[in-house]
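Heads up, one of the protein chains got dropped from this complex, but the rest are sitting where they should.
Order as written gives the chain letters A and B; numbering starts at 1 within each chain.
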Amino acid sequence: MQSLTSRRTSRTASRTASSGATRRSRVALLGGALAAVLATAACTGGGGGSSSPTQGASQAPVSGSVTGEITLQTWALTPKFTDYLNGVITDFQSAHPGATVKLVDQPGDGYSEKVLTQAGSGTLPDVVNLPPDIAYPLAKNGLLQDVSASDSTLDATYVKGAVDAYRYKGVTGVFGYPWYLNTDVDYWNKTMFSKCGLDPAKPPATTDELFTQAATMHQKCPDDYLMSRKPGLGDFTLAGVGVLNNDGTKFTFADDPKAVDLIQRYATAFQGKLMPSSVLNSDYLGNSTLFTQGKVAWTTGGATSLADFEKNNPSLKNNVAVTPALDIPPLYIQGISVSSKSKNLATAQAFAQFLTNAKNQEAFAHLVNIFPSTVSSQSDPFFSQDDGTAQGKAKVLANEALKTAKSLTPVEANAAMTTFLDQQIALAMKGDTTPQQALKTAQDKMNSLLANS
Amino acid sequence: MTTVPTTATSTAGRKVGRSAVPRPRRPVKAGRLFTPWLLVVPALIWLVVFSLWPSINTVFLSFTDARPLSSEAAFIGTENFRTLLADPQVWTALLNSVIYMAICLPVLTVVPLLLAVLVEKKLPGITFFRTAFYTPVIASAVVVGLIWSWMLDDRGAINGMAKSLGFVSESIPFLTDRWLLLISAISLTIWKGLGYYMIIYLAALGNIGKELHEAAALDGAGAARRFWSVTMPGVRGTMILVGILVCVSALRVFSELFILTNGTGGPGGEDNSLVMLIQQYARGFSGNLGYASALSLLLFLVTLVPMLVLARLNRKGAQ
Partner (left out) sequence: MSTTVADPASLAEFGRATRPRRRRAPWGEMSTREKVLRYVLLVIVLLITVGPFLWQLSTSLKGPGEDIYTATPTFIPSEPTLQNYFSVADAIPVWRYIGNSLLVAAIDVIGNILFATLAGFALARLRWRGRALVMGLFVATLVLPGESTIISQFLTIKSLGLADTLLGVALPGMIGTLNVLLMYNAFRQIPDEIDQAAVVDGANAWQRLRYVCLPAVYGTIAVVAIFAFIGAWDDFLWPLIVLQSPDKLTLTVGLQYLQGTFSNDQRLIAAGTMIAFVPIALFFGALQRYFFRGVEEGGVKG
């Protein structure tokens, strides 16, 4: 729930720090790098990547035979899932003689830089694993294939929220096959609950209870905290605040008193010392790290997170309670997109479809705590069977949560905008400005950034 | 054998014009016209291809509203520059960068030199110490962040100690107060810089003739005296070079502030540096490249100032 971005996005963001720090001279400046692409494109008449955008116009259906060599690029899945991926590839190749698929996996760190360079230099692989927020700008610039043009069964095959994530305002089409899904559940430190006068069997089930229990904890244990997060755009969505107007041209959250109340509530809690002061910097350690350290008693995380907590700090084993997310759970989506520049478009699209079919998705989800986006898999009893472990419970809860999960942050809000909002909210929580003023300042700035994009 | 009469006479003429006696520290004229060019050309090609040329793009872009992957960048004149001059965050970042430089410059030109003097002498185990002092330079940012938060956090080592000794009753907000956070980041920069500049000084110390030290020692000069009269003049040029490097990296500070604020720039963005702002605007596929380029250009101009001052100092000192 921390910042309500996808697990990968937030992880990558935090690791950008590490790349920046060790390589100060070559700071991973994505946009700056693009500067060069643009200029080169301007000089050579198109550096290979940027072609005419497809706004408004649908692409023609793909035709042709499923043969030739294509490259599949996944994100941070090897070596752990090399065997699985190669298995899928082998199956595809035997079903389509003459077609070969080459697997390339990119490390988690620096993925958007890598994809951006590939897009900018005309070397985007035929089939690429892209989350919706990275696929969006590529789709807008005509670099991705509209997979709905030659596949009319998308809406029947994949769950609605997942397909919709690859539909964008201002561009016609669907720009990726939905792949695996995840969401957040809540994790609570039982030892800290017992120690600080709370009942580990009854962790907060609503946001109100969260604030009450945080106060109780602070009274008993002034040095321990329950909460360690500050709100963001996703929390506005949860509170029923309209974040963005319908045509995606203006942010509207600051005009809603509910948003002001929300910030005020966090500000009061922060000033009442219900949270560590480090939350002002979005938790420079991340609230999951604070949780692993035993410095806070609550964190949110995907269904796979518990395994990481326990691996890094084995003392947390049998010590963590799992409950569903407090509000509407966030929906995290990974998808498989097809490059519109692929030389073997038919093969690429056929493979993307094959990789994301129900059978292959289910096999993947049986290996690790993620969830298939195919409609027919939703009745797979595997995902609703609790094996009695905390991890098994996390899986069942997350699977349940996915039925209501929603993407909470609009793709229009880019890094510069969310950073600015984050800074203003921190200022308001600290008490240096009023929530009204902070939201107004943030909204004005974000709107001017939006108008320019 | 081609001599180079034109160059030789013209330079000689100029020299005579200024002073009759040939100055020391004047480079000797090259034997052949093309020799110097032959020597610098490889480096020059690299510089143009991999550094100069890409940077020219930045200048071009700063006058456009360029977006990632879009080929339709429109020329918008000086709008980006007018926006940035009116942006209070830019001025805050600029102030932070200047404070950063003002503190780092004296500390990082002097302390690493003292450190170099400390590890210069051969002692048992000295290789170990030299290597250990250099490790912060290559430590991973994640681990550096962990260690420093252990030190500076509200519940960290320093606050724990200060509280148990009764110096303070409330935790010192090292990581959330606007100025303390800046100071914390500066300390981190200094900590990382010690080993880096130390080895530059070590090499410079090695280049000073031992005989000078010996002569001074025979004259009865003590360690402190020898430091001032032998070591300092010997590393003067290096100090200026180190000074330039410190200024450049202080004005371009990014990673330390990024680590300590988790990329947020602190509450209200009050602990941003210019490079952090550039990052913020350029990052992602929907960044504002024109504006980020204008910020880059501003940073370039700002960095040029201390460089020119120090370079001038260098030339003066050499005469």
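By our rule, contacts are C-beta pairs under 8 Å (C-beta built on N, C-alpha and C of every residue); 3 or more make two chains touch, one makes a residue touch a chain.
Everything numeric in this text was worked out from a predicted model, so none of it was measured.
Visitor: Tell me which residue among A:70, A:85, A:101 or A:116 touches the hidden chain in the full complex.
Guide: Considering all chains, including the one not shown, the answer is A:116.
Visitor: Decide which residue listed in A:76, A:149, A:221 or A:328 touches the omitted chain of the complex.
Guide: A:76
Visitor: Looking beyond the chains shown, say which of B:53, B:91, B:179 or B:228 touches the absent one.
Guide: B:53
Visitor: If the hidden chain were put back, which of B:76, B:98 or B:217 would touch it?
Guide: If we include the chain that is not displayed, B:217 is the one touching it.
Visitor: If the hidden chain were put back, which residues of chain B would touch it?
Guide: That gives, for chain B, the contact residues 1, 7, 11, 24-33, 35-37, 39-40, 42-44, 46-47, 49-55, 57-58, 61, 115, 118-121, 123, 127, 129-140, 143-144, 146-147, 150, 155, 157, 191, 194-195, 199-200, 202-211, 213-214, 216-218, 226, 234, 237-238, 241, 244-245, 248, 275, 278-279, 282, 292-293, 296-297, 299-300, 303-304, 307, 311, 318.
Visitor: Of the residues in chain A, which ones touch the absent chain?
Guide: Its contact residues with the unshown chain are 7-8, 19, 22-23, 25-29, 32-37, 39-40, 47, 75-80, 104-110, 113-114, 116-117, 120-121, 123, 289, 292-295, 304, 307-308, 311-315, 368-370.
Definition applied: only the chains that are shown with their structure count from here on.
Visitor: Which stretch or stretches of chain B touch chain A in the complex?
Guide: Residues 54, 56-58, 60-61, 65-71, 73, 138, 140-142, 144-146, 149, 153-155, 171, 173, 175-176, 249, 252, 254-256, 258-269, 275, 278-289, 291-293, 296 of chain B touch chain A in their complex.
Visitor: Chain B touches which residues of chain A in the complex?
Guide: Where chain A meets chain B, its residues are 13-22, 24, 27, 29-32, 34-42, 46, 49-50, 53, 112, 116, 119-120, 134, 136-138, 141, 143, 223, 276-278, 280-286, 295, 414-416, 419-420, 422-424, 426-427, 429-430, 432-433, 449, 452-453.
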